[in-house]
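Quick one: this structure, given as structure tokens, is what I'll be asking you about.
As you look at this complex, bear in mind that one protein chain is not there, while each of the others sits in place.
So, chain A:
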Amino acid sequence: MPKLNGGEIIIESLKKENVDVVFGYPGGAVINLYDALYNSKMKHYLGRHEQGVIHAADGYARSSGKVGVCIATSGPGGTNLVTGLANAQMDSIPLVAFTGQVSSSLIGKDAFQEADITGISLPVTKHNFLVTDIKDLARTIKEAFYIARTGRPGPVLIDLAKDVTQAVAEFDYPDQVNLPGYRPTFEGHKLQINKAAKAINEAKKPLLYVGGGAVISGAQSEIRQMVEKAKIPITTTLMALGIYPEDQDLALEMLGMHGTQYANKATLETDLLIAVGARFDDRVTGKLDEFAAQADIIQIDIDPAEIGKNLDVEVPIVGDVKKVLKELLPYIKEKENGEWQQRIKELKEKYPLQYEADESETIKPQYIMEEIDKYTKGDATIVTEVGQHQMWAAQFHKYKKPRQFITSGGLGTMGYGLPAAIGAQIGQPEEKVVLIAGDGSIQMNIQELGTAQAYNIPVKIIIFNNKYLGMVRQWQEFFFDKRYSSTKIPAPDFVKMGDAYGIWSKSIDQKSELDTALKEAMEHNGPAILDVHIPEEENVYPMVPAGAGLKDMIGG
């Protein structure tokens, strides 16, 4: 067996895991690993901040379906990863993060750039490891990848004492993992599946409520069959937009706080809610007691802890969503559900998603989304930051396929979008990647423009510029008597900033300019920034106030 140093063992292990792209930022404690990278064929993308690095790995994982890998040094390198880990943990994104640690003899001595990153990251990782002996290195990497990608995926951190990456050992990558305490359930229970089939066949007003778990599981074709076989209308969470094409009659699009009125009204009327890889988040359910109050609930999830966590369910099924649906489908009777279909049609006609459009030159954010949808023929991968623009992007673009909409759902991380869009583009080089950003969010990881420029990553950055932290301002308008406390945020000149990075940039404020400007940005060979000035006090409708029931929607 070949003798390799720790750094080389890591590279070889990554190859065994079919990793060909890593995101990182070097430093003293990972210098041996970077030395090993120097001679390897591994493609390394240097970010501009460790938070950018990990969000890029996350965006890469979401767009490609592979495990995202990132590297940071000890101390501040590791602590800068924390938001990215929490973000991935909340949205169940498979990541393996390597951090450097001071030499094992110095651990606990408050050495230079020492931080207890395994302690710090404990609550925001699926699992983490500290490696202080090179003999454990290859096995630990094997286990980390296995844990990150199986079951309910999540981020796994490996902290590497500096002497481990320096030491030399034989490289022997294990074929199998030995984790007696980790055995996810993949197969659904037969009896429960029969129960679910019976409930679905008997239901008069069934409704599919599909979340990110279905995307992770790759269950789009099974979901489609479910919808079409028994004519079951489907609403999705923010995490699952596009799992079923949104232009179809039975698609109700997103539900919840800023969901469509028809989706929310359908949850009030359904007699059987079929939750698939969804976790009854408070932004989805509103007041729990009122959510789907008329309905029995079937819940399919790979994580047993999600079942009954927020709401009691009548038919729980633990297992991989795709596998369970495959088992379930043959038992589902073909049905027309005529009356319910008719009702859904009525709801969609009566309560459409809408906004006040006028003949003026004002550029409405909703209109921009529609134009992007039109221009890209609905095919682009849309990545967002967090806030109003994120909701408009979710609402006013018809998503057609899974992994087409990439957003920070659970944690709501401003600053996620730009680096994630870069990662998403690297994960899907052939796709057009469009970042929808707010003027507030984009400034949180703006330094990653440097990454986009350095590697000529052709992401198209559309800034919805309202000179406010719009979502908080909206809450202040509705619930705090327009007391706009600290939400006015003067934007910098984004065109000059783009210029400074050598990125194509343009700013517009007239509706008649939008068409041409979009075309220019989209066709530009490389990254592009389009700064679009939108009305300062435009609101996201409809809206369910926090803590209210879904029946109490405002506007729309």
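We take it that a residue touches a chain if its C-beta (ideal position, glycine included) is under 8 Å from a C-beta of that chain, and two chains touch if they have at least 3 such contacts; residues count from 1.
Operating definition for what follows: contacts and distances are computed from a predicted model.
S.K.: Using the UniProt record as the reference, specify the protein name of the hidden chain from among "ABC transporter permease", "Na+/H+ antiporter subunit C", "histidine kinase" or "Acetolactate synthase small subunit".
M.R.: Of the names offered in "ABC transporter permease", "Na+/H+ antiporter subunit C", "histidine kinase" or "Acetolactate synthase small subunit", the absent chain's UniProt record gives "Acetolactate synthase small subunit".
S.K.: Touch as defined at the start, partner being the missing chain; which of A:46, A:168 or A:305 qualifies?
M.R.: In the full complex, the listed residue that touches the missing chain is A:305.
S.K.: Taking the full complex into account, find the residue in A:21, A:130 or A:263 that is in contact with the omitted chain.
M.R.: Going through A:21, A:130 or A:263 one by one, A:130 is the residue touching the chain not shown.
S.K.: Which parts of chain A face the unshown chain closely enough to count as touching?
M.R.: Counting only chain A, the missing chain is touched by 118-119, 122-123, 126-127, 130, 147, 179-182, 303-305, 307-309.
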